[in-house]
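Just one protein chain is left out here, and the rest sit where they should.
Up next is chain A:
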Amino acid sequence: MKQQRLGFVGLGDDTASACLSMLKIMDGRSGISWSLSDPDAADVLMVANESTDETRRWEHTSKPRIVVYHHNEPKPSASHVLQHPFRVMQLLSVLEDVASLLAPTQSQTPLKTDLPPSSIQAGAEAADVGEFWDSLHELLYGDFPAAAHWYVAQSDEGELWLDARSRRFMADPLLLKRMMHHNIRPGVLRACNAPATEGAVACSLFAMSWMITPHLPAGLSSWISADSAFQLLRWPSFGSLAKSRSDLTLCALLTKKALTRDQVLSLSQAAEDDTDRFINACAMSGLMRYDKADLQTLPGVSAEAAGSRFGGLIKGLRSRLGLSA
């Protein structure tokens, strides 16, 4: 991971403290690890908008500057600005913009790909969501991992860009909103130059997978063996995505223990289609471990056999709160 140093100039203690806390949260989640340094040694400066001796000293520096201005001040004319108070996503976004200046060749050079023609170079007119799904898997987990930084999938209603390094998608927010409820059918992912993503928003790999899986053919994806034992590494971030009680039960069950598909179906009493969709989306987003099942180590518990201290109360509580039956 690339290391970069960030220096603060003239920022108040509260702003600096919030920023440091956010950098701590971001650590490991971006292609760059940011650390705090003196302004003299820093690669990038975060500078207060106020004109003081300290900020004036750095007015004509060659280092990229992010000017932090208060929400009741007019927006400064600097190339990179942050309005205080700011959120983690806003800080990440401006730091990524600045980072692209520090390494211009990474995003400007035309991209080459060593990926097999079948998965990457297929025509943009392809609109079978299964092909999109397979090409995404090939890029992320195949024998020829993504050689390019950016990939694009065309759909009738717009483009989906994949940043293969951060494993995030970018798209028009209206397109993502429509994807939550409609089958948009993106085609095969193919390498492209860095897109103009102004106005686009990021979408996590899990969120994209969750929106695509309802439109895939029934069953587990072709690269997942039905004989596997499945274990969820962590709960997915559903955000505003639709999720049912059966999805929450599958999360609770599979973070607890590795289970075969049959055991999952028996214990969760979830529908087969829902279970397969859940496994497919979590596996694609790297949240699901699936290995050849070692049946001797798997539990033989059934939902009926389990004792229940709270069963009646939970049923009554769900009924009382109007939660799904």
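The criterion applied here is as follows: a contact is a pair of C-beta atoms (placed from the backbone, for glycine too) under 8 Å apart; a residue touches a chain by one contact, two chains touch by 3 or more; residues count from 1.
Heads up, the rule we're going with is that contacts and distances are computed from a predicted model.
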{"item": "Protein name as given in UniProt for the chain not displayed, \"Cation:proton antiporter\", \"ATP-binding protein\", \"ATP synthase subunit b\" or \"ABC-2 family transporter protein\"", "value": "\"ATP-binding protein\""}
{"item": "Selected residue (touches chain absent from view) among A:Q3, A:S62, A:S77 or A:S240", "value": "A:S240"}
{"item": "Positions on chain A contacted by the hidden chain, ascending", "value": "14, 17-18, 21, 24-26, 28-29, 85, 87-89, 92, 173, 201-204, 206-207, 231, 233-235, 237-240, 245, 248-249, 251-253, 255-258, 267, 299, 301, 303, 306-314, 316-318, 320-323"}
